[in-house]
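The structure's right below; bear with me while I get my questions together.
Note that this complex is displayed minus one protein chain, with the remaining chains in position.
Take a look at chain A:
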Amino acid sequence: MTGKKPRNLLYLDGVSVSFDGFKALNSLSFVVEPGELRAIIGPNGAGKTTMMDIITGKTRPDEGEVFFKGDIDLTKKDEAAIAELGIGRKFQKPTVFENHTVWDNLELALNRSRGVFATLFYRLTREDKNRIEEILSTVRLTARRDDLAANLSHGQKQWLEIGMLLAQEPELLLVDEPVAGMTDAETAETAILLKEIARTRSVVVVEHDMGFIRDLGVKVTCLAEGSVLAEGSIDFVSNDPKVIENYLGR
């Protein structure tokens, strides 16, 4: 099997998982290429978040295969190991460390060794400092670097979390509803930012906002009831009768 898929960054095949008899994922198959930006849509309960849980090691699939970079079996690894492999995740609800400053949030996310003693004797190097400053300006939070993350607005928290993901330097970014609760201007800027990020890594975005997905202008996968309903450009997918019936029409 491994010989067949060395090019795919992420490869899911026949993944099923059920919770108390409810099939959250039903033989889901799905591939992401290196450098691809992919949008995922689907009604509530379609299995979008469960799919992310499986990729990041939070949930183990009942059956099916999940491979990263061709031959790394993600079903055998835990969250920390998968994060270190280079898969970053942004949650639906912005989750930043509220009791830390914006700067410290980024410092914690920075892709450096994460052992007990490495962190105990960590010193901020010039290189790390420059990197954090660079990210701060990318996500427009330079002015608030010393403020507690708890005091940021909702949109700023979302941006800080995206900044934390950048600091992690992942090869694959999973982004769950990045523009929920954002103004139209913020939404448009987030689309620009994500496209920028996708130039150097793969990004998978789960989103409900069809306008936002149109802004992204990428390949779309529509999930429903735990498996792939349709895949293609936004116009192709939104004209698919099954998609209209299951998702758009409702």
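Rule of thumb we're sticking to: a residue touches a chain if its C-beta (ideal position, glycine included) is under 8 Å from a C-beta of that chain, and two chains touch if they have at least 3 such contacts; residues count from 1.
Just so we're on the same page, contacts and distances are computed from a predicted model.
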{"item": "Protein name as given in UniProt for the chain not displayed, \"Urea ABC transporter permease subunit UrtC\", \"NADH dehydrogenase subunit M\", \"Peptidoglycan-associated lipoprotein\" or \"histidine kinase\"", "value": "\"Urea ABC transporter permease subunit UrtC\""}
{"item": "Given A:Leu12, A:Ala83 or A:Val243, the one touching the chain that is not displayed", "value": "A:Ala83"}
{"item": "Hidden-chain contact residue, picked from the options A:Asn8, A:Thr49, A:Gln168 or A:Thr190", "value": "A:Gln168"}
{"item": "Those residues of chain A which, in the complete complex, touch the missing chain", "value": "56, 58, 78-80, 83-84, 88-89, 91, 95-100, 104, 107-109, 114-116, 119-123, 164, 168"}
